[in-house]
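The complex is shown incomplete by one protein chain, all other protein chains being positioned as in the whole.
Chains: A and B, in written order; residue numbering restarts at 1 for each.
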Amino acid sequence: MVPFIFLASSIFFPFNDNWIHIIDNVLYDYFFNSLVLALGVGFCTFIMGTVTAWLTSTFHFPFRKLISWLLLMPLSMPAYIIAITYVGIIDSFSFLPDIRNLPGAIFMISLVLYPYVYILARGAFLEQSKELYENAQILSASQLQIFLKVSIPMARPSIILGVTLAAMEALADFGTVEFLGVPTFTTGIFRTWFGMNDTVTAIQMSSLLLTIVFVFVFIEQYSRKKVRYDENIKTQSKLNYKIISNKNKFIVITICLLPLTFGFIIPFVQLIYWSFFLSNETWDNEFFQIVNNSIFLAFCSALIILIISVLVTYVKRLNPNSITNKFMQIITLGYAIPGPVVAIAVLIPFATFDNFINQVLISKFNYSIGLIFSGTFFILIFAYCIRFLTVSSRTIKSGLDSISLATDDAAKTLGANTQTILKKIHFPMLKTSLLSGFLIVFIDIMKELPLTSILRPFNFNTLSVKAFELASDEKIVDASNAAIMIVLAGIIPVVLITKNILGKRNKV
Amino acid sequence: MQNTRFLKNYKALQVILILIFTIYPSITNASEVNVYSGRKAKLIKPLLDQFQNQTGIKVNLVTAKSDALIKRIESEGKSSPADILITVDAGRLDRAKKMDLLQSLSNLPVIKDIPKHYIDKDNKWVALSKRIRTIVFSKENIKNNYIKDFADLANEEWNQRICVRSSNNIYNQSLVASLIANYGEKNTEKLIKRVVENFARKPSGNDRSQIKAVAKNECDIAIVNHYYYLIMLQSNDADQREDANKVSLTFLNQESTGAHVNVSGIGITKYSKNLENARKLITFLLNKKSQEWYAAVNYEYPVLESAKTNELLESWGKVILDEKNINQLGDLNSRAVKLMDRVGWK
Partner (left out) sequence: MNKKLIINDLSLAYGDNDNKNKILSNINFDLDESEIGCILGPSGCGKTSLLRAIAGFEDIFSGSILKDGICISNKFENIPVQNRKMGMVFQDYALFPNMDVKSNVSFGLQNKTKKEKNDRVNYLLELVNLDKCRNKFPQELSGGEQQRVALIRALAASPEILLLDEPFSNIDADIKESLVSDVRKLLKELSITSIIVTHDQNEAFNFADKIAIMNKGNIEQVGKAYDIYHRPVNKFVADFVGLGIFLPILKKNDGTFETPLGALELEKLDDEMTKLEKLELLLRPDDVIHNDESKTKAIVIEKQFRGAEFLYKLLYNEQYPLLCYAPSHHDHKIGESIGIELDIEHYVIFEKS
């Protein structure tokens, strides 16, 4: 909470002349570009995510299972890497359209973020009841009508969650938009901080950004309150995959392969080519140490974030009106704050606290223990929490909401205490959401850059930092090894997600 | 209810604590030096490793954006573990100095060998290497190079023919800052406004992208740092070599102010706890061998005059540099950024 108070309190710092400059010259650009970027990414990820999710959950076609999990792969691609690779490709083939503009940025970011929508929408589509679907058929709705009028509205909470996550991440993106030459709110924040050396204005700008995001999220939640999405788990039979003609199979496969090809295959092949033919980097021990570091850090942090999310969502379930709950709503907006701003917001309070402790120790015992929180993994993981709690807690919440309160009551009358309920009922039922929450956070942390780079302890290098340093030093070719490892490390969890979520239907 | 929830929290707390302690950095040894570096690991770590091997002093390194590191030192205050701050431009060191985060290097013997423009006037920092911002032009489209001065880029003749990266980039900011230092803000604004009007496309990409754009005839002139051209010339990638061969590099302002130069530099933090080791490290980084390493690895010019440079750099002969303003660039950076905002350099 402290970092948010810190951010919010920035509004009370005096506004300086730089604001006048920003408003006069660039604010409109920042605002317009950010808005279009967020809406554009929201729209593109919505289309790409829901269409592929619907096709892979409705129709029977060859390689359906393989394609279903391959569609998740782009998630493990850092957006700036994909942008740099595409610019590299486009430079070699002059007939391709230029992507160094706002639509290009929207397209690049959407290509790697649509899996958020895909994974959530697919889960929701698979849960939808056969009765409802058949009912729509009796009312002689076409496949397309069913998709538009039944499937999508029913899956709305999940889809909106995915789209919101994608839009928030796009807002916080720096590397991609900067490389593609699109000035946004976030590039503006850094320009103000780095270029004008004005941290106060930079933080005030992020507070403004956060407020705008908050308003949007609030409007969405408010509009959703009017409609309830009760999931009835009674004797519903699951849908069977529809058999379709060969021509249609071909069309379906082609559509599914589109985002996959652009979001994963093309850039990945390019990276492999660079890595094997041109890269100066070697696959030495030091490199594998970095791989190790990254996976270990991402794993531990994702686990901790998961545990906290479970606690938070439970407090919410048990006391839906508590004050902590309201705070949590704010905290889970952390996803939209650019990483470096989160870094300062975390660093300043903790470092102040550390200094206070040291001062007391020196005055009382003439002994200093150095930094306890800042400069250690503690602060790094804390910052990850702020940034990624949104993702995991929302994923878990959507899972928890589908477990009826009567189930809890039933277990209680059978003598189960809170822990038993958690262990024997909620945990098994939430396994899918827990796993997807964990894995999305894992992949996000593998890709995460500014927080890791600013807050990490000494001598702790990660793949994302290495990839970014090389890429920003214009050695994208040398960055390819690290980028490939980020993607490969992401494949393992993606396969796990697949087994769990996509394999669910086969069991029943 | 209350009890069980507390218990649950408590258990989770235990798990978290255990996890944190297992990945807590081991307690550091006595003989060490802690480096916060804005220079990428790739471009500093090999030297630090050499230092560690030679002296037995352990070097602990964190790399990140210079501004973030400065902020980190500032907020860590007296408890900051940092002994050394390395940045890629003088402006950032100047900023750290103004925030009173650095201490004087005055009696460090090695400083005497460094030209005075490359040392802070208060002895709070010293440069490590030099990077020159200049232009490349298309061999095909500009047969006789008559661009002598940066101001020439404002000529109408170059309308729609200049490529450059975004003004978020520190090299561009520092370039404009140096123009302000030389010509004053009003004149610079007029000049830059006309240069921006000559841009062939919206600024995007990095310096190599600009060189590539010239090779692909998207524009005829690109504003870049000198070493990117050399790196491309020496690349493994045939395409990159080909692109680099289609362009020529020329240094600007050789008959006026000298070419704009930016330096990477180093300073010792105010609350350094390993002062002796920090001084040893700076001395090491300024010795002849280390200085020659910069040229060998990244085609940067060393600051130590006796250090040999790379063959390619040698082949260009002596370049006249705009050295007298290096100390001021940090101060002018903010004005440069606003100026670029005003003239629409995205």
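Keep in mind that, in the parts below, contacts are C-beta pairs under 8 Å (C-beta built on N, C-alpha and C of every residue); 3 or more make two chains touch, one makes a residue touch a chain.
Please read these numbers as outputs of a predicted model, since none were measured by experiment.
Listed by label, the shown chains that the missing chain touches in the whole complex are A.
Screening A:L35, A:I244, A:I425 or A:I491 against the full complex identifies A:I425 as the residue touching the chain left out.
Touch with the hidden chain on the side of chain A covers residues 233-236, 404, 406-407, 409-417, 420, 424-425, 428-429, 508.
Operating definition for what follows: only the chains that are shown with their structure count from here on.
Chain A and chain B have centres, each the mean of its CA atoms, that are 32 Å apart.
Within the complex formed with chain A, the chain B residues making contact are 1, 4-5, 7-9, 12, 15-16, 19-20, 22-25, 28, 34, 40-43, 60-65, 67-69, 71-72, 75-81, 95, 166-168, 170, 173, 201-209, 212, 216, 228, 231, 235-237, 239, 333-334, 336-338, 341-342, 346. Here chain A touches chain B in the complex through residues 18, 21-22, 25-26, 29, 87, 91-92, 94, 100-101, 178-183, 187, 190-191, 193-199, 277-280, 296-297, 300, 303-304, 307-308, 311, 314-315, 318, 340, 343-344, 347-348, 351-352, 354-355, 358-359, 368, 370-371, 374-378, 381, 417-419, 422, 450, 453-461, 465-466, 469-470, 472-475, 477-478, going by the rule given at the top.
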